[in-house]
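Below is one structure; the comments refer to it alone.
Only one protein chain is missing; all other protein chains are in place.
Letters A, B and C name the chains as they come in the text, with residue numbers starting at 1 for each one.
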Amino acid sequence: MRLDQLYQEIILDHYKHPHGRGLRDPFGGEAHHVNPTCGDEVTMRVAVDSAGVLSDISYDGQGCSISQASASVLHELLRGRRADEAARVHEAFAELMGGRGAVEPDEDLLGDGVAFAGVAKYPARVKCALLPWMAFKDAAARAGVAVTSPAA
Amino acid sequence: MRLDQLYQEIILDHYKHPHGRGLRDPFGGEAHHVNPTCGDEVTMRVAVDSAGVLSDISYDGQGCSISQASASVLHELLRGRRADEAARVHEAFAELMGGRGAVEPDEDLLGDGVAFAGVAKYPARVKCALLPWMAFKDAAARAGVAVTSPAA
Amino acid sequence: MSTAAIPQGMPQYEDKPRFDVEKVRADFPMLDREVNGHRMVYLDSGNTSQKPRQVLEVMQAHLERHNGNVSRSVHTVGTEATEAYEGARAKVARFINAPSVDEVVFSKNATESINLVAYSFSDRADDPRFRIGPGDEIVISEMEHHSNIVPWQLLCERTGAKLRWFSITDQGRLGLDKLEDLINERTKIVSYALVSNTLGTINPTSAITTRAKQVGALVMLDASQAVPHIPVDVQDLNVDFIAFTGHKMCGPTGVGVLWGRYELLNAMPPFLGGGSMIETVSMSGSTFAAPPARFEAGTPPIVEVVGLGAAVDYLSGIGMEAIAWHEKELTTYALDALLAVPGLRIFGPETPVGRGGTLSFALDGVHPHDVGQVLDSVGVEVRVGHHCARPVCARFGVPAMTRASFYLYTTTEEVDALVRGLDQVRKIFG
Partner (left out) sequence: MSTAAIPQGMPQYEDKPRFDVEKVRADFPMLDREVNGHRMVYLDSGNTSQKPRQVLEVMQAHLERHNGNVSRSVHTVGTEATEAYEGARAKVARFINAPSVDEVVFSKNATESINLVAYSFSDRADDPRFRIGPGDEIVISEMEHHSNIVPWQLLCERTGAKLRWFSITDQGRLGLDKLEDLINERTKIVSYALVSNTLGTINPTSAITTRAKQVGALVMLDASQAVPHIPVDVQDLNVDFIAFTGHKMCGPTGVGVLWGRYELLNAMPPFLGGGSMIETVSMSGSTFAAPPARFEAGTPPIVEVVGLGAAVDYLSGIGMEAIAWHEKELTTYALDALLAVPGLRIFGPETPVGRGGTLSFALDGVHPHDVGQVLDSVGVEVRVGHHCARPVCARFGVPAMTRASFYLYTTTEEVDALVRGLDQVRKIFG
């Protein structure tokens, strides 16, 4: 059963015990994204300090294990990073998701994000995994920092 | 070749030498009908005298041999008849045309119209044969006489 | 119709028409396939149905032997194609007991059929029944599919009319208590689902049509989930329009139906303009053909209509009464089985009366996406999401639902497989 490739322990952990969940103040930019095919939603807030560091990333939403775990992992990976570093991680994650399972994930860069390698083989679920990341990108832009990565 | 069932000598004769063609005055009612699939057109005029006799039926139009011959035959058959007699002929002709070749035509009633028996086997051409008859019905109604027959 | 043994544990209504499900299943090539190493259990017929061999063969034969364009040629091939196309119209008309074949309009899907009616309303309409503006009202329900919501929202935006909604009771039935207020002298049209695609509810018609006639409003039924599953007789229903779609009733995609009372269709302006819907075209203006041609602009879905005709033959051969009864028995069985699953909540009627074989549910704290994914891993194909009916989800306070939907080829063993799959889900996400 390929199912445990998708539902890796790490993903289920993040889903059941999300990190940094809840919307917090202050923030520089906020974005709300919806997955129109399933109705999943996420709101992302990004706070940037004067040194260009993402001092907080807070979020809320409702959705499946993949989208919720992905938001939790994003929070873990990007909070406290400089925007340009965050962009590199963002890009690597988006590349992994678009790779249909053929991309070898970089554990140093992606941390728990490597657990999503299996998701890339489920086209219908890639959108779930990317939902928080796309919302984050918009929120960051609204907070005044650019996190560019190829759109999914 | 079934073709000569369709293009009976009588039909080709009426087509090449139409009877009573041309629009004439006076008339009590006029109707213009179009076959939207092929663009054939016919204009029919009906004059009714005080005794309820169709004193003139005049027509003009452009179209294929079947529609033009049919107008000529109609003129021959119905001019000078009383409206109720015309209705019987009209009905018999419409029945023949809707019969897919299974209706035995009544020569006494239909005269040269029996030549159209073969047309009934060509669904695409039935409309051509009926075009003048439908226009006639409308024109007669506008002239104040009812010529009812089942619509094709 | 063959009679099969009535499964143990089911009420023994021996007078009900029945058929042999296994024999029916043998007609559907797709039902043989595997999914993730398991025999596929297809419980997504509400989304799209599988197609029997009989339909595929008719379509194949048409394309290999009679392929031509319709109503434009005098040649043999064109005449044959036209006869096949118009023959299918007659079959569909008979299937829904339409008084005239000319009341059957072919569209691309139910969605287009509903839009066609919505676009007939405007402030410029000649016929007062289709003239609409500020102060006028349109009534739909909270349990509609998006295809019976958005066309009316767009119409209201274009014209300033107001959209009003039937509510849903906690049991998943249409809220009729405010009927007199909801449908009133300002109402131009009432449009709602005969059978809900999420809750499975079979909605009442006579109270609504009676009230609508009282105030001079038109009534349209979205029969997309009805025509495939229960006998539908438009004369009996006494409504003005119904819409349905080929791919949910054993037919192909690409074809839908709008049935309308002839007199109304005849009062409607053209919608899509183009070939075959005209009477005459000139540079100074055009005139239009009578219905149904007026609403069938361009080359229609010829082989799809022919396929739909074959689907109607297939369904009639088995008998709609028998199909409805089969689904009723299955639903009884499935409601019993699902309600016994710990933490499972059914959205819609929990009794197998006044409902069809479409069961939406929630499982504890597990998101439907995850439910569907685990079920798929054991070959059980259900739909998850908002089912194109977000207002229903909002009504029941959930972002999404899991839905199992049955058809004539569904078996009690497949319901068992669903229940076993749900155990798996609870193991992983428990």
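By our rule, contacts are C-beta pairs under 8 Å (C-beta built on N, C-alpha and C of every residue); 3 or more make two chains touch, one makes a residue touch a chain.
It should be emphasised that the depicted structure is a prediction, and the values quoted were computed from it without experimental measurement.
Colleague: Which residue among C:P151, C:G172 or C:G260 touches the omitted chain?
Modeller: The single option touching the absent chain is C:P151.
Colleague: From the list C:P204, C:G274, C:G343 or C:G430, which touches the chain that is not on show?
Modeller: That would be C:G274, which touches the missing chain.
Colleague: Pick from C:A93, C:I114 or C:I346: which residue touches the chain that isn't shown?
Modeller: C:I114
Colleague: Go through chain B and note every residue touching the omitted chain.
Modeller: 1-3, 6-7, 12, 37-41, 62-68, 122, 125, 128
Colleague: Name, in rising order, the residues on chain A that touch the hidden chain in the full complex.
Modeller: The missing chain touches chain A at positions 34, 36-39, 122-125.
Colleague: In the complete complex, the non-displayed chain touches which residues of chain C?
Modeller: 29-30, 33, 35-36, 40, 42, 44, 47-48, 50-51, 56, 60, 63-65, 67-69, 72-78, 108-112, 114-115, 118, 124, 142, 145-151, 153-154, 158, 165, 245, 247, 252-256, 270, 272-278, 280-283, 285-286, 297-304, 369, 372-373, 375-376, 381-385, 388, 390-391, 394
In this text, only the chains that are shown with their structure count from here on.
Colleague: With chain centres set to the mean of the C-alpha atoms, which chain is at the far end from chain C?
Modeller: Taking each chain's C-alpha mean as its centre, the farthest from chain C is B.
Colleague: Hey, how far is the Cα centre of chain A from the one of chain C, in Å?
Modeller: A distance of 38 Å separates the two centres.
Colleague: Express in whole angstrom the distance between the two chain centres, defined as the mean CA positions of chain A and chain B.
Modeller: Going by mean C-alpha positions, chain A sits 77 Å from chain B.
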